[in-house]
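Note that one protein chain of the assembly has been removed; the remaining protein chains are unaltered in position.
Here the chain labels run A, B, C and D in written order, and each chain numbers its own residues starting at 1.
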Amino acid sequence: MEDIINIARELIKRDDIEAIIGYEKGRAPFQTVPFFARTPEDCDKLIMNSLCVNNLVSYINQFSGKVAIFVKPCDAKALVGLLQEHQIEREKLHIIGINCQGALNPKKLRNAIKGRMVKDWSINGDKIKVYYESGEEEFNIKDFLLDKCPACDTRTPPIYDELLGDEIKTADLPELLARVKELEKLPAAEKQQYWNEHFERCLRCYACVKICPLCYCERCFVENASPQWIDKSNNLKSNKAFHLIRAYHLAGRCIDCGECDRACPMDIPLRELNLKMRKSVEEHFNYVPGKDIDVPPPLSTFKKEDPQDFIR
Amino acid sequence: MELILKKEKLKEFLEQLSKNYEIIAPVKEGELINFKSVKDFTKVVMTYQKSIKSPKEFLFPQCEELYKYKFSGKDVEIKPAEVEKKPKAIVGIHPCDAVAIKILDKLFGWDYKDELYFERRNNTLLISITCNTPDWSCFCTSVEGTPYDADGTDIHFTDTGETYYIEGKSEKGKQILQDNNNLFTEAKKEDKDKVEKIKKEIMEQVPVKFDIKKVTENMDCIFDSKLWDRISVKCIHCGACAYLCPTCHCFDINDEGNYEEGKRIRCWDACMFGHFTKMAGGHNPREDEKTRYRQRIFHKFNYYIKNFDTISCVGCGRCIAECPAGMDLVKTLQLIEKGAEHE
Amino acid sequence: MSSLYVPHKAIIHQVIEESPDTKTFRFKLADEKLHKEFDFKPGQFCEFSVFGEGESTFCISSSPTRKEFLDCSVKKVGKVTETIHKLRKGHTIGFRGPYGNHFPVDELKGKNLIFVGGGIGLAPLRSLIQYVIDKREDYGKITILYGARSVADLCYERDLKKWYKAPDTDLILTVDPGGETPEWAGKIGFVPTILEEINPSKENAKVITCGPPIMIKFTIQALERMGFNPEDIITTLEMKMKCGIGKCGRCNIGHIYVCKHGPVFTYAQIKELPQEF
Amino acid sequence: MANIGVFVCWCGSNIAQTVDVVAVAKAASEFKDVVYSVDYKYMCSSPGQNMMIDAIKQHNLDGVVIASCSPRMHESTFRSAAVLAGFNPYMVEMANLREHCSWVHDNREEATKKAIELVRMIVAKVARNAPLNKIYVPVTKRALVIGGGIAGIQAALDIANGGVEVIMVEKEPSIGGHMSQLDETFPTLDCSQCILTPRMVEVATHKNITLYAYSEVDSVEGFVGNFKVKIKRKAKCVIEELCTGCGLCTQKCPVGKKGEVMNEFEVGMAPRPAIYIPFPQAVPNIPVIDRENCTYFKTGKCGVCAKVCVAKAIDFNQKDEIVEEEVGAIIVATGYDLYPKDSYGEYGYGKFKDVISGLEFERMVSASGPTKGKVLRPSNGKPPKNVVFIKCVGSRDEKHGISYCSKICCMYTAKHAMLLHHKCPGAKAYIFYMDIRATGKGYEEFVKRAMEEEGAVYIRGRVSRIYKRKDHLVVVGADTLTGKPVEVEADLVVLATAIIAKDGADKLAQILKISYDTHNFYNEAHPKLRPVETNTAGIFLAGCCQAPKDIPDSVSQGSAAASKALALFSKKELEREPLISRVNEEFCVGCLACQPVCPYNAIEEKEIRDRKGNLIKKVAHINEGLCMGCGACAVTCRSGCIILEGFTNNQIFEQINTFENLISKFEPTPEETVAKK
Partner (left out) sequence: MEEKSAKTDWEPRIVGFVCNWCTYAGADLAGTSRLKYPPNVRLIRLPCTGAIDPLFIVKAFQSGADAVLVSGCHPNDCHYTSGNYHARRKLTVFKDLLEFTGLDPKRFWMSWISASEGQKFASFMEEIVTETKKLGPLKGYNN
C-alpha cells in the first residue's frame, strides 16, 4: 500500500500528469470504488488490493491530459484492445502494472458475514480478516474469488510502463470455458429456456454496455433510432436481440474482465455469452483478444482458409 | 385494528385474498428477490433484505402501450390501450417502497391526471411489512422515513418471529381483515410491546446519515459548485439507479411496429442517459456527465420539493447498492450537507 | 382510456414550403365537431405525430382568431421532422394539445408591441401577430423586426406581405450579411444590430422575441442596453419534450417544466432559472 | 410518408399466368403510401414506360415500384425512364415477380400471395429511399498495360493509336510473350515472329507508348480515372541510353558456357550468359544482367562485359528503382504459365529426356531455336521416327490436374504433327486425344488436313504410362473407339501441358483489387456481357490472364479492352453510381474497424477540428471515388455510423419488418385474450 501511495505521489508531482486513476475505499464493507487523485494529498487515499474490482480504463478518456493509471491484468488487456482500436493514445498514459492473483467478489463476502455490521477489513496473504463491532472473523480468499479469476491465465499485465512486483507465470489452471462447454451440451430447447429466463429479466439499464471498457461507441446500436433495430420495450423479444448483438459486437474483443457480469443488477450471466464468443473466435480463427496491439480485430479480417463447414 | 397472524396461515390469507386480487409478492429468483405475480404462495418471501426492483412497475410498468395504430390506405385507425381490470394486491412491500408510491401519485396527478397510472393505482391494495433486515446502503431514516412506518398502505405486517403483527391502516384494509377474521387472533399488549421493541432495534440499524433539512437548504446555493465535476467523473451513465429507484418516473414515448402498423408505447427512461435531453437538431442542454448527475440530485432533493412539497427519495439505497461504478448518494448528500464551500 | 396520450387524427390540407428546410403544414382535425370546438391561445404548442415515427413538439403558428385551419411550421432537423417533411396533402397525422402557457394576450392589451424574430423563430410570433392584427383595436403600435440568414430563409412570405400593409404596423426585414440577393430591398445585418438601429421606443412597450439561441442572447443584451425591463421582454423556450404534460421529466429547467409552466417566459423569469437550456 | 406508385407487369403471360396481377395491383393500392397502383401487359415496353412517366407527374409520386422481372434485368431500364420524367432514378425499385415468383411456382393462389408480399417489401423499402445524385470524378487520360504479350501489345497499340498515352510494364527483359517463342501459328502456319516482331517494334517506337521492360507493378492506389501506380524497374545494370545493342557483352560473358544457366526463352533447352538478350529480336534490344548468376555479383570479380563495352553502358551499381505513374485505366494482360513439368510422373516428364512439352517442341521446330529448327531427340540428338503427342496433360483432369480445357492444345498438336511431317520427312505422328475441339475459323479444316494430308494418326484414348525399352519409349494406352489396348514405340513424346494462371497472378490481383477464380484466372465482370471488364471499374482484362485463349482471341480481347479504355477516356468526367457508403461523422468514434474490411482501401482516417483548429476527434472517411458500394464497412461498424446508399439500414429494416404483417396487431394475441378473461 505504501508503495502505490509513494509512486502516486511522485507521479502527481510531474507537470504532465493530470490525474492518477486508482481506487479508494468505499463506504460499504468490502467496497472499493474508482478514485481520481489530482493532488499529492489525494494520493494518500489510494488503495490497491484484491477487492479492487472495477475496470478503470474506461475512465481514461474522461481526462484531456495525460493520466497515470493502476492496471490489473484485466484492465491492461482492455487497454490493449483500446489501443488496437485507436481509442486511446499511448503517449497520454502512464501505466502502472499490478499483478493479480484473483479479485474478490464483495457481494459474496457481504453474504458471508450475514448482515453483521463490519467495522473494518484487511487482507493478508490468502486470508481476509473482518472486524465486527465485537469480534473478528477470517475467511479464505480463494472461496470468494470472482468467477472470472480462477481460470485466468494472465496474472501480470500484458502492457505497462512500470510493474509492481515481478512477472507471474501461471500453471495448472482450471478450464476457462468449462461453464460454456457445459451449457453447449444442453439440448436446444433447454438452452433457449435458460437464456430466455435470463433475458426476460433484463432491465435494459445498459449498465453492461456502459461499464464495458470496450463498449465505447458514441451511440450504441441499441440507441440508434434510425432504424430502431431494437425496440425500447423491455420484452423478451427485444431484450434477446439486444443481448445477442451486444455479445456479438464483443466477439474477438471481449477481454473477459467480467465487468458486465458484475454490473448487471439483474444477475444475467453475460460473461457466459462473452466467453462463448471467445471460444468461437479462438476455435475458428485462433485468436485471443487483449494480447497484441498491432493485429486487427478478428472480425475485421479473414483468411481464405477459414473454416466453413456449416456453409452449404 | 391490530391482529396476529400465525406464519403458517399466511398462505391461507393470501389464498383468500387471491379470490379478489392478483397477488404481487416478493419471490426468490436466483440470488435476487423480486416482486412477481404469484400463484404458488409458498414461494412468497416476506422477510427479505431488499427486492432488486421496487414494485413501482406494477403501477407504472417499464413499458406500456398507449395505443395501437394501423394504416389503411391513407387513413389511420387508432385504438387506445386498456388497463387490465383485475385488482392487484402488492404484498410484502417495504415501507420505503410504499412511501415512494405516494410520491409518484403527486407527479402523475398534477394538472393532467395520468389515467393509465391511476387506473392501476386505484385498483391496487398495498400490504406492507416492517423492514427488519436493512443493509448498509439503507438510509430511510435520513430522509424522514422509517423501516416500519408505512403511511399510505392498506395493511401493515410486522414479522415478530413466529407470527405477523398486523395493522389495518385504510378502511379498505380493515375491511379485508374483517372479512378474513377467522385467520387472525386479536393482538395483545405484549404483542404491541414486542413490535415497539423490534421497531426500536431496527431504527438503530439504520442510523441517520445526514440532516435532510440542511441538505435541502443547501441545495439552492450549490448548483454551480465544483463538487459536481468531482463526484460525477465516476458515473458511467447507465440507467441502473433510475430503473431501480422506486420514485424515478421519467419516461420516453416511442412508436414500435412496422411500416404499416404498430403501437405507441411509453417506457422508462433515465436522466443519466446522454440522449435523454438531446434535441433533434443536436443541441443537448445536459450534455456532460456533470449536468446529468446534478439534474438527478436536484430533481430529487430540490425541484421535487418546489413542485410537490416533498423530496423524491425514500432512502431505499438501491442506487447505492447496485451502482456498478460505486457512486454513493449518501456520500453526495453528506457533501451537500457540509455546504458548497467544502469541496 | 389513456386519452391523455392518444392524439386526434388530423388531415393535412396544404403544405407550404417556407424555406429550403422549413415547411408549414396546414391541417384540420379529422373530427369536424372537434375542430370547431378546438381552442387555444397564441404561444401554445402541440404534439404532432407521424404514426410509426413518433411525436414531435411544435408551436401552433396560426392564430386562434383564424379557425379554419391549424398551422405548424417544421424545420427539418432529425428523423421525425424528416418524415414530416415527406407529408403531402391528404395524409393523416396525429395531434394532441394545446399544451403549455401562452403569450399574455390580455396583459399586452393597449401596449405597443415589438416583435423580434429570427428564422423559424417567427413561428410562435406569427400566431400572436395574426392575433393582434385581427384584434387590431385592442393593441397599440406594432413593430415587427424579422431576420433570417438569407432571403431564401425568410419564412411566411405571404404573411409578411399582409403585415406590411396592416394598419399602424411597421415591418422591418433583414438578412445576415452575405445572405442578400441583388433585388433585396430590406436591411442587411444581424437582427440585434438592426434592432438597435431602428431603436423602437420602450415606452408602454413589450418585446416578444423568438429565434435561434444566439440571436435571443444578443437581442436581449441589446434590449437591456436600450433600457427595456426584463419583465417587458417575452420569449419562448425550447426543450426536448415527450409527453407535453409535465410527466416524462426531460423538459425541466430547474423545477420549471417548460411544457407546463412555459414555453412562454419573461426575461425576468428566465434570469432566475439555472442556465441549463 | 410518401406517394408511391406501384406498376404490376403481366410480362405477357409470364407473370400473369401464375400470379393474379390484378389482385396484386389491388392489394398494393391498399398499402400505406401507395397512391397509384396499376397492372399492365408489358411495363418495359415503350407504352409501359410512358405509363410510369405519366403517373409520376400526374400523381405527384415520389417513389415508384415496378413489380415485374428481376432488377438485374430491367432496373436500369426503368431508372433511365425515370430520368426522362425528371424523376430521381434512385426512387425507382423493382419487385421481382417473374424470376422469383411466377416462374418458380405453380400454385396461383400461393404465388399471388407471395407476389403481394414481395411488392409490399419493396414498397416499404422505397418509402425509405432517398434521392441520390450521380458522382462525378475527373479522368487521367493515360492507360497502363500490364504485360507485353500479344494481347498487351494489341491493347497498347490500339490505345496509343487512339491518341492516348500508354505505359506498358513487362516483367521480362523483352516484350513479346509466349507468342515470340512460337514457330508457326495455326491454322495458317504463318511465321509467328514475322507477324509479331513488327508490332513489338511499333510499341518500342510509338510516341504515345512508354515501355518499362524488366519491370513489375509494385502497388496501385486510387480508383477509376485516377490510379496511382508504382512500378518497380528492376536494375538491368545496363544504361539503356548508352547501350547500342551490339551484343558483344553477351558473347564475351564467361557464364553459361557450361550450361549452368539455361535460357528461359528456350524453355531450358539452351544455355545463356549472365548478361543476355533473351532472343535476337527482343524489344527493347538491350541486355540485362542476371544478377543472381553474374560472377561479378557473386564474387566481385570479373567485369568482362564492362571491359568489352565500347559504349560504357555497363553499370553494376544500378539499383531497382520505383517510378510513379498516374493513369486512368489499367489493362491487365499478364498471360499464362504452363502446367508444371514434374506433375505427370506416369508420362515420365523429367525422367525421360525424350519426353518434352509442347513449348519445347515449338522451340525445337523454330529456325531460331536451339536445334536450329531440326526435330532431334534430346537423348541422342538424332531425328525421331515415331513421335507421340499426348493431349490434355493436366487439362480436363479434375483428379490430378485442372478441370478446365486449355483450349489451344488440340490445335497446336495438329500443327505440331504437321510441322513434324514437314521438318522430319518420314516421321510418324501419333496423337492421343480425348476430344478434338476445333471451333475457330478454319480450325476443323486444319485438323482434318493434319489427319488426312499429313498422316497424323489420331488415337482416341488416354495414355496410362510410358516406359523405356532400350532406346525407345513405349507409350501404353487404350483406344477407346476400338476398345483395344494400344502400344506405340516412340522416339519422342510431346505433352500438351495445360495452360495455368501466371505465377503470382493472385498477388497481382490483390494489388489491383480485382477478383480471381479458384484457378487464379481473373474474373470478368460478366461472363457474357462484360467479358473484358473486371468488377473494379477502370481495370480491364486481355488475353490468357482471364482464361486460356489462342492468339486471335487474345488479340481481339486486347482490342476490346483498348476500346473500353478509350471509351472511358472519351469523357471529361466519369459518372459513377452513387450507391456508396457514407459515414455519419457525428457518431463515428474512429475505431476504424471498417478500414481493414474495405477491399478498395477507400477508408481513410479524417481529423475533425473545431473552428480554432483544435482536434475534436478522428473519424473514418470514405473516398467516394474508391468506394464500390459493397457495404462491408457498413456492417462492420458496430454503432451503425456507416450507411450504404441504396441499401441503407432503414431500407433493409423496413423490408424485413414488413414481414411481421401477417398477424394483425388489432386482433388480440392469445396472451392478451387470456389476460382479459
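Rule of thumb we're sticking to: a contact is a pair of C-beta atoms (placed from the backbone, for glycine too) under 8 Å apart; a residue touches a chain by one contact, two chains touch by 3 or more.
Being a predicted model, the structure only gives us computed values, none of them experimental.
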Let's see if you follow the contact definition: name the visible chains touching the chain that is missing. A, D
Touch with the missing chain holds, among D:42, D:103, D:297 or D:587, for D:103
Across the whole complex, list the residues on chain A that are touched by the chain not included here. 180, 183-184, 188-196, 221, 229, 235-238, 240-241, 244-245, 247-248, 251-252, 273, 276-277, 279-281, 284-285, 298-299, 301-304, 306-308, 310-312
Absent chain, residues of chain D that touch it: 70-73, 96, 98-101, 103-107, 110-111, 113-114, 117-118, 121, 509, 513-518, 523, 535, 579, 597, 599-600, 628-632, 634-636, 644, 647, 649, 652-653, 655-660, 662-663, 670
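Note that only the chains that are shown with their structure count from here on.
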Ranking chains by how close their C-alpha centroid sits to the total C-alpha centroid puts first chain A
Chain centre separation (chain A, chain D; CA means) in Å: 50
Indicate the whole-number Å distance between the mean C-alpha point of chain A and the mean C-alpha point of chain B. 31
At least two other chains touched by the same residue of chain D: list those residues. 586, 654
Chain B: which residues touch two or more other chains? 71, 74, 252, 254, 257-260, 262, 282
Sort out for me which residues of chain D touch chain B in the complex. 29-32, 35, 123-124, 127, 586, 654, 657-661, 664-666, 675-676
Mind pulling up the chain D residues that touch chain A in the complex? 586-597, 618, 636, 638-641, 649-650, 653-654
Residue ranges of chain C in contact with chain B within the complex: 1-7, 9, 49, 51-56, 77-81, 90-92, 94, 213, 238-240, 242-243, 245-250, 252-255, 257, 260, 274, 276-277
